[in-house]
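Let me give you the structure first, and then I'll get to my questions.
For this view, one protein chain was removed and the others were kept in their places.
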Amino acid sequence: MSTEKVKEAIAKILPDVETVICYQQGFDGLHTTPLFIKIPEEINGLIWNPLCVQNLTSYLPSIKKKVGIVVKGCDSRTIVQYLQEGLIDREKIVIIGVPCTGVVSVKKVLREIGHQPVAGVAFDDNGNIVVKTSKGDRTLAIADVCPDKCATCQYPTPIVYDYLAGDPIKSDKPKESVHEDIRQFDEKTLEEKKAYWEKELEKCIRCYACRNACPMCICQDSCIAETREPHWISQKLSLTEKFMFHMIHAVHLAGRCVECGECERVCPMDIPVAKLKKKINTEMKELFNYEPGVDPDGKPPMYTFNVDEVKIKEHKL
Amino acid sequence: MPDTGYLPKEKVKDFMRELAKDAVVYAPCLEGDTVIFRPFSEERTLCFDRPANSPPKSVIYPQSEQLFAFEYKKDPEDHQKMSVELKADTNVPGMVIFAARPCDARGFTIYDRVFIDTDTPDPYYKKRRENTLIVTLSCAEPSPGCFCVGVGGGPAHKEGSDAMMTELEGGYFIEPVSEKGKAILNKSMIEDGSPYLQKAQEAQAKAHEAVKNPFETDKLKISQDLFNNDAFWEEAVSKCVSCGACTYLCPTCYCFNITDEQASGKGERIRSWDACMFFHFTLEASTHNPRPTRFQRFKNRVGHKFVYYPEKYDGAIACCGCGRCIRYCPVSVDISEIVSNLTESGQKQQQTAGSAKK
Amino acid sequence: MSVVAGKELRIVGFLCNWCSYGGADTAGVSRFKQPTDLRIIKVPCSGRVDPLFVVRALLTGADGVLVSGCHPRDCHYTDGNFYARRRLEMLKRLLPFVGIDERRFHYTWVSASEGQKWQQVVTDFTNRIHQLGPLHVKKENEG
Partner (left out) sequence: MTDIKNPYLPELATVLRVIEETPNIKSFQVAFNDPEKMKGFTFQPGQVGQLSVFGVGESTFVINSPPTRMEYLQFSVMKAGEVTAAIHNLYPGDQVGIRAPLGNWFPYEEMKGRNILFIGGGIGLAPLRTLILFMLDNRSDYKDITIIYGSRTPPDLCYKDELKEWEERSDVNLILTVDNEYPGWSKRTGFVPTVLKEVAPSPDDTVAITCGPPIMIKFVLEGLAQLKFRDEDIITTLEKRMKCGIGLCGRCNIGSKYVCKDGPVFSLAQLKEMPDDV
């Protein structure tokens, strides 16, 4: 298993860095939580399993000292995007990449087990997660309870890394599958889509968990969702204001969203907010053949232009 | 009239319809995978088998409410002169919170000390509180992260409830707590509860056993040394992303903002929930911020609940142990673990663990 | 015609200072007949138009939004409209995904001398919005 390899890699880099960001067991069997390793003794607290879902890279831009970090393939896209936008110094980051065959969506597991308290969790060798509850064990195929992003994952092996804990894996998922869900949703009528978003966004409590967990939401403390100068949105709890906030989040991520799914994972009200950003990504791919977080030398499409845009046709009235 | 009641399961909806005749009945409803308190209506799907994602606090303390409306008016005689008219409305309809959990109800008692038992009571909160009947449902088993027994509550703790239901095989045993709660025993669907009393008590005792107390003792003793040690906080909450999920889902968090909105000379002053975890919360116009870092804000949040509030209100802890801030934290920050480490016994444990390491 | 009478709709136009505002002025000076639904907001450059301006307008009362700038290669600031083109195209494709008819938003290029073209753009866009009718995205759910 990769756990030992991850531990080895951390032990190797620890003398060179201030801290290594990885995972430890959280408050129950289903949850992991970040672990910041500073001394070798702390390495024992590390865990590595398909519950290590959180995209830890969002801590990177705010850390000034040299750090090590453990990343999955999808997480590495954030680092690539940070590099494109000049938000981190590559010299100050030591990346331990771990090839990944898919993680577990805690929300999906909870749905499967009827939101019962979890007594313990184990993984078997056949790609299953075994969840112990007071009503007995439930064995679930990880493939059935993985986040949507894993089902179409193109980058199981990190794109950038200094150490690779494990052998590289190639994706066996068709490229066209990535945006299939967006295409299907778009086939609904305008009224259906409007009703869908009204119902979903009405649940929003404006806790901004989606924003604060988002690795690419770099304005953070200066977010226009909270400022009065400029005064974009009010504190009223209307659908209009909730809708506006999510449009702000989506539009500010245009051509930048690495589809890590953190916004959706952390939403306490289970709103599918990642869909909005993924839709824009679909268009970015179509318009500019651009995919965020893949090429360290790339340029986000909204940061540049072509004098002659091949795919943008003038709109007729 | 008997002291207790019993509501057969098949009559629950009838009972809610009866309550809805002269009040808006808020009940936990299922929307997708999310459980939310919604005004009861026939097409909604009720969900009583787990605590709601968000507590019913917004029923009595809305996330956003108008304090007053204002309108600028031109003086008909002198167009240079403007006058202002203010209109405040504190009227609210009768409301019922149905099948909230005991911790949710207990949360309101924490607000009561702040908003009602003061020399400047809050008329909006007070009216809503007085007009609301709270019928709770005792918990059969703890949810992930629950720790109500550690903060003086419990799965069948009655403080804050007007009446409490306990689920039995075919129905709900009902115990009135307040005068308001007694009145519901008069409803025609309610049968005599006394044959079920013993079973209900057994169920409640069993549920109590199942909840963990992360603090070991009944009386929390926070170490002032640790509490005032910045390094402790930096270490404990370095993973916090400083969002408002914990505060907005908390049945005992009440900090708020007041803002004005206007268009064309008309507008309103709004009071809305705010979160002490946000940078903007304490940001001053001069750009000075007394709590600029995440750990300072987190310290204030824990401090408010476990140190400052108890200082002001005779030892009462401003936390009901519902566990939502743990369950829904984006990075699984565990407040019960942090507070437990802050206690004098927790401190000793850490020290022994630390010396063993060396 | 007043908005209240129900005949006129609310259309917001973001016009760049150098070309399209000039074009609208030319149309006015030349006394070309134009519908009166449009409310013009002058911006320094179409590159100043944050796609969220359009979203905010559509969410808070506008029935249609028109953005107009200098023709590509003619931007007063050289490349402001090139950036605008990408952003506005992105928005145009996002709107139907959230249930807003993309026809309610149009972006185009009109130079200062094109008074007649301006008249055509305003007339056609206004007609289109009238065909679509008023937009009621706004639905207040006070909680």
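Should a chain be cited, it is by its letter among A, B and C, assigned in written order, with residues numbered from 1 in that chain.
Quick note on the criterion: a contact is a pair of C-beta atoms (placed from the backbone, for glycine too) under 8 Å apart; a residue touches a chain by one contact, two chains touch by 3 or more.
Owing to the predicted nature of the structure, the values given are computational and were not obtained by experimental measurement.
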Residue in contact with the excluded chain [from B:Pro2, B:Gly170, B:Pro195 or B:Pro290]: B:Pro290
Given B:Phe147, B:Phe215, B:Tyr254 or B:Tyr328, the one touching the chain that is not displayed: B:Tyr254
Candidate in contact with the missing chain, chosen from B:Phe115, B:Phe147, B:Phe232 or B:Tyr328: B:Phe115
Absent-chain interface as seen on chain B, which is shown: 67-68, 70, 72, 80-84, 86, 88, 90, 114-115, 118, 120-123, 126-127, 130, 228, 254-262, 265, 267, 269, 271, 274, 276, 281-286, 288, 290-291, 296, 300, 303-304, 307-309, 311-312
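To be clear about the criterion, only the chains that are shown with their structure count from here on.
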Most central chain, Cα average position: A
Centroid distance [mean C-alpha coordinates] between chain C and chain A, Å: 36
CA centroid of chain B to CA centroid of chain C, Å: 46
Sequence positions of chain A contacting 2 or more other chains: 236-237
Residue list for chain C, restricted to those that touch at least two other chains: 142-143
Residue ranges of chain B touching chain A (in the complex, touch as defined): 31-34, 36, 49-50, 53-54, 62-64, 141-145, 238-239, 241-245, 247-249, 257, 259, 261, 270, 272, 275, 278-280, 324, 326, 328, 330-334, 336-337, 357
Chain C residues touching chain A - in the complex, by the definition given at the top: 51-52, 55-56, 59-60, 72-73, 79, 82-83, 85-87, 89-94, 96-101, 106-109, 120-121, 124-125, 128, 137-143
Chain B partner contacts - residues on chain A that touch it in the complex: 26-28, 30-34, 36, 41, 54, 58-59, 107, 110-111, 114-115, 117-118, 134, 199, 203, 205-209, 211-213, 220-221, 226-228, 234-237, 262, 265-266, 268-270
